[in-house]
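A protein chain is absent from this complex, but the other protein chains hold their places.
== subunit A ==
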Amino acid sequence: MAGKSEPLADLSVAYTMDKVPAADWLVAAPVVWCILLGAILLMLRKRTDIQPLVAIPALGILVLMTFALLAHVIQNGTVTMTMGRWLPPFGISFTVDLLGAFFAATSALVALGAGIYGRSDVDDTGRRYGFYPFLLLIMAGILGAFMTGDIFNLYVWFEVLLISSFGLLVLGSERKQLDGAVKYAFLNLVATTLFLVATGYLYGLFGTLNMADITVKASELRGTAPLMTLVTLYLLAFAMKAAAFPVNFWLPASYHTPRLVVSALFAGLLTKVGIYALLRILGMLFPFEREELSFLIAIAAALTMILGVVGALAQNDIRRSLGFLVISGIGVMMAGLALGSPAGLSGAIFYAAHSMVVMTALYFATGIGARLGGSFELTSAGGLYARNAFLAAMTLILFLSVAGLPPFSGLWPKIMLVKASLDIGAWWLAGAILVTGLLTTITVGRIWVLAYWRPAPGEGPATMVPASLSAGATIALAGLVAVTIAAGVWPEPVMALAQDAARGLIDPSAYVLSVFPVEASQ
């Protein structure tokens, strides 16, 4: 059919017949793998005994894939793969730079932990309701969001992870879960709709959705187009996803209701996708507008961290306390975004990765503690140290890490952020970070003293029986704790990675070059 007439346009600029290099398939592989395995697990829905045996190795392979991708990106720089032979900006591109690859690898690690922990935490009913398929599909959404180079595609991945998170949240349909899920679902729907509104405007202004293309065109359109409105909309949408004050109330309303492994996964990964989107859109695509908004972001960041930790201090339920600590951590990351300097952004990136690992592990530890005969209520919990000293030690390490005390991974990003704020004279932002650290230490110290150190109320030390942990839970917890210790005592590689990733955001020329190799070399 084609070729009967002279082409009206030069088609060589629109698509290519070149083969995709084999290494580039690595870009799409993690997402394809997750969706494929999600589908297979859905078919195995009723074989609850086989599900973990398929899902856990699959998540292990996913970790290998994402680390291979990270190694590939470190070695060769940003990689781009455009779907269906179209050339960017016509085709949908997956562009993985250091930031995306780093977050993808960390989140795959966390998901593997959740898969292993879920083996003992999710019973047959939960598995029949589809815990493992949802786990794989939510990973598809999260990894897709970290890797895509197209802003509408980012929206689609947000929806993929959101709909899977609904499924995970109501797993079991208990009364509490339905209540939490109603609030979670509506407020997240509003956030993604705002994201879509902003994307609609963006397409109207730019006529393109490719992030590299937008980065180039933003400097031309600045001054004539209402970019400030656009960026403010994006800020609101992603701040809502990330649970920044004052749009954070869906998080403490819902995060303590689902099964513990689900809470752990959400606390580790979901809000960080919001932070990633903020870093990508505000940090890379619209740096000038971010600069204008930086004071607003800084105030929101300071309020988020302080009010988050004060909320944590006021809770009796340990899970709710941890939910507020997640919010407080988001404030610290937002502070890095507000600073916008290389040191600030790299601090935010490092802190996000630290928070993914540590918050997930903390929920695991809390769940194991509750199963060992303690309780989620601080008033009635106690005696966990006597029951299992290993668990108490692991939890203490995580508590110190989340509070930002040495020698664990929470210390370094906080130092980077405090130093970056003092460098520009924002003493109040540095002060907020430090006060948050102090209040966090008090909060987690109190939880540890009450739930772990003191004997259980109404029980003498003599009646306390030591209890052992299940193998899966121990592996998941100890693995994540090992990561936080390793990143704490040997931070240079992670710090260098975060700094390179931040540099890639501030100077996106490598990102653009990866998407438009021909145009840039002319």
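Assume contacts are C-beta pairs under 8 Å (C-beta built on N, C-alpha and C of every residue); 3 or more make two chains touch, one makes a residue touch a chain; residues count from 1.
Just so we're on the same page, contacts and distances are computed from a predicted model.
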Q. One chain is missing here; what is its name in UniProt, given the choices "ABC transporter permease", "histidine kinase", "Multisubunit sodium/proton antiporter MrpC subunit" or "Alpha/beta fold hydrolase"?
A. "Multisubunit sodium/proton antiporter MrpC subunit"
Q. Just one of A:P21, A:P57 or A:G200 touches the chain that is missing; which is it?
A. A:G200
Q: Using the touch definition up top, pick the residue from A:I35, A:V54, A:A68 or A:V190 that touches the left-out chain.
A: A:V190
Q. Which of these touches the unseen chain: A:N76, A:T229, A:N316 or A:S509?
A. A:N316
Q) Given the contact definition stated above, which residue among A:T257, A:S328 or A:Q499 touches the chain not shown here? A) A:T257
Q.
Contact with the hidden chain only, please: which subunit A residues?
A. 1-5, 7-9, 11, 152, 156, 159, 163, 166, 170, 173, 175-183, 185-186, 189-190, 193, 196-197, 199-201, 203-204, 209, 252-254, 256-257, 313-317, 377-379, 446, 449-450, 454
